[in-house]
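All protein chains but one are shown in place.
Each chain carries a letter (A and B) given by its place in the written order, and its residues are counted from 1.
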Amino acid sequence: MTSRGFISRALASALVIALSLTAAVSSVRADTLVYALYDDIKDWDPAVAFSLEAILLRNVYEPLVRYAALEPGDPSDTPPIEGVLATNWQVSDDALTWTFTLRDGVTFHDGTPLNAAAAKASLDRTIALGQGAAFIWDGVEEITAPDDTTLVIRASRPIPIDLIASAQYGAYIYSPTAAENGTDWFNQGNASGTGPYTVAGWTRGQQIVLEQNPDYWRTWEEGQFKRVIMKVVAEAATQAQLIRSGGADFVTLLPVDLLQRLKNDADITVDLAPSWINTQALINTKKYPTDDINFRRALTHAWDYASIATEIYQGTADVARGPVPATMWGHNPDLPAPAFDLEEAKRLVEASGIPPRDRKISAAYVGTAAEVTNSLLVFQAYLATIGVELQLRPGPWGKIWDDAKNLRTAPNMQVLSWWPTYPTPADWLQGMYRTEDPTLFNLAHYSNEEFDALVDQARALESTDRQAAIDLYARAQQILVDDAVAIFFADVSARYVHRSDIEGVEKNPAYVGVDFYSLRRRQP
Amino acid sequence: MSLLNPEQDVQRLSRGARYRRMAARNPLLIAGGVVLVLIVLLTTFAPWISPADPTALDLTNRLQAPNADNWFGTDVLGRDIFSQVLHGGRLSLIVGFMAVFIAMLIGIPIGLVAGYFGGRVDAIMMRVSDVFLAFPPLLLPIAITAALGAGLLNTMLAIGISWFPWYARIVRASVISVKSELYVTAARAMGVSHTKVMLRHALPNASTPVMVQGSMDFGYTILAAASLSFIGLGARPPAIEWGLMVASSRALFLDYWWTAAFPGLAIFITVLAVNLFGDGLRDALDPKFRGRV
Partner (left out) sequence: MLRYALNRILLLLLTLLGVLVITFIISRVLPGSPVEMMLGSRPTPEQIEAARIALGLDQPIWVQFFAYLRDVLSGDFGTSLRTGQSVISDIGARFAATAELVTVGFALALAIGIPLGIHSAVKPNAISDHAARSVSVIGLALPVFFLGLLFQLVFHGQLGWLPLQGRIDGDVMLDTPFDPVTGFFLIDTLLAGNLTAFGSALAHLALPVLTLAAATTASVMRVTRNNMIEVMSQDHIKTVIAYGLPTEKVHYRYALRAALVPLLTVFGLIYGYMLGGSVIVEYVFDWPGIGGYAVNSVITNDFPAVTGVTLVLATAYLTVNLAVDLLYQVVDPRLRVS
């Protein structure tokens, strides 16, 4: 029939035109970096953002100081803090007052100058809003700006303000003039910081475009990226395809089973570096049958640590030793390595006295994490061989967390990934294991007075007597391991997956994402 | 074009000959039926005929391409995909069947009552059904499953609840056409109760169209259940179900095609068989279509 023939011919010619045109534009412009995000930015307000927004915001806003990249060495060394918007800082003898000297000649993207008054207004607002990571400033009594370049922060008790001011959340200095417009203004995709890039546009759910800030206080050189497109790509498979085709220069999701194939591709670089992210399965200490310590210990021996790290994580995670990642200062290096021993597990199950019909437990986790799902499936199989039945409860984070907080609905095990707001072991020890009422993140529902006292003491000593703090933290970690409050199974490595022609990737476990300013594309 | 009047021909034949004739005129019905029976048998006897335990992990044998040991290859945890496909069929078939059953369970009584009593009762019931029909297909099952929580039981309920209006309508139309028949009026005059009239006279009349619709819907419900599992709202691990298998393979399928291909094909072939069977049934039973191959 003629109409059908016409239609098919028209379609064919259209397709041919399209293909020839797309062939012409398939290569990314050399001075543009394409970075694939796994979700859209939700909280644009630098005082509120507490999630993946940091990947974007760290290139648009800057803090007073930053925690420099991790150097291998003794983790008890003095924290390597560098100045960013502050050039100099010192603490008073009583450890309560910190004085920062601000950098000259810096302006915000909206043209207002950076001075102590602006910095003070910025931090005051963050603290006053009380959202996101504002809690890191707990203990700060007053912030003053005696002159244009001097910022004074006074606290009521000794807290490590230099570390806190380097935090990846809640420590940005932003334009107070812009902030007067309120959080809603920010959430329309507006920004005004001091950073190397400005926000040029935001297509909801699709991409964010950043452009070079010509007035940035550091110099720009030939070869740095003039433009950055942050694409929202939710599927791991799609991100993998994009990095292979060159459609993206950086990806943030990596299906670990494709790791080897991507490594073998000369055009792609896969770098694993230390991060401070770890994943653990918290064991509910107040719910039967996991309220029995022998039963909990049995569980810790039924986990195949080595195989899971090698096969399920494909080497992108190390076997964890204890609640604090091995690369974080204050980690207790004397903690015993966890042992996968089914015989011992079986013995402990019997020793617990739990009758066979009650050897049933549940484990909740975020359903979209493939590595966690697969690890739990392996765990489930091994538990079955020692007569313990594991019921899996995947779900979205909102529901999981809601259920876990309440003892009535909480599961026996809760898988949780954790990373610090600013670098301190207290973030884990206090955030996850200190007695809490009502429960927030202490999803093991653990309550131990001795432990609480150790952590509180250590926190108070952190900035004055670091070594003493480290010793106290070490004891606290040992208690957690002895009490089998969790299966500590993965110190997750940071994955930097990018095209091989991208150079200058800085790997810093203190901050998620990368600094675009340091990147260059190697010319052929 | 055939101008035969098959009804007259068929009446004169013996029962066996009648069925043979029906078979000859409806090869699709037979083909679909045969494949369907085969699938049901294979999935029912899966525990006995599958070469391996579908839940058996083997971390040293992960993501192997189809080979002599694993006809469909292995998945991300080293499990045999052929065994998984065999076992997974059960859930898919059961969920599809139960969803249709639930839809019928809800829809038939509503249609009966609405058609029989007419008037306000009819209007109210049909308006309520219309509200359920206002949702584009799949959107309501998605929302209901999310509300009830993931899991195949909730999937069955969700699809069944969303689908009942069709059966209500069919039964209602059938009841209305029967209501005015003489024998119904006679029965009522003799004092037979409403319920008895509905059940004994109106309902049987609706059985054929309901069966035909049901067999055609069965394919759709299997697809809907698999789609829900694909999004993550249906079956959850460690359950084995075809839609879930495709979902789990999504990050890897471009490199390890067999992890998605075989479960997907299984869904396709099953639904194909069901649809052919349903079509064939309609062709055989619906007067307008008799006489056409």
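FYI, contacts are C-beta pairs under 8 Å (C-beta built on N, C-alpha and C of every residue); 3 or more make two chains touch, one makes a residue touch a chain.
From a predicted model like this one, the values you see are computed outputs, not experimental measurements.
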Output for the hidden chain's shown neighbours is A, B
Which of B:41, B:56, B:105 or B:128 touches the chain that is not shown? B:128
Sole residue of A:128, A:384 or A:440 that reaches the chain not shown, by the stated touch rule: A:440
Would you indicate which residue among A:56, A:121, A:199 or A:233 is in contact with the undisplayed chain? A:233
Considering the complete complex, identify which of A:157, A:204 or A:286 is in touch with the unshown chain. A:204
Given B:81, B:113, B:184 or B:246, the correct residue touching the omitted chain is B:246
Residues from subunit B at the interface with the omitted partner, ascending: 1, 127-128, 130-132, 134-140, 142-144, 146-149, 219, 223, 226-227, 230-233, 243, 246, 250, 253-254, 257, 260, 264, 267-269, 271-272, 274-276, 279, 288-289, 292-293
Residues in subunit A touching the chain absent from view: 1, 3-4, 7, 14-15, 17-22, 24-26, 28-29, 32, 34, 40, 42-43, 49-51, 130-133, 135, 187, 203-207, 209, 227, 229, 231, 233-235, 238, 241-242, 245, 247, 395-403, 421, 431, 438, 440-441
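In this text, only the chains that are shown with their structure count from here on.
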Subunit A and subunit B have mean C-alpha positions lying a whole-number Å distance apart equal to 46
Once bound in the complex, which stretches of subunit A touch subunit B? 235-237, 240-241, 255, 257-258, 261, 307, 311-312, 367-368, 370, 373-374, 377-378, 380-381, 392, 394-395
Mind listing the subunit B positions that touch subunit A in their complex? 55, 57, 59, 62-63, 76-77, 150, 232, 236-238, 248, 250-256
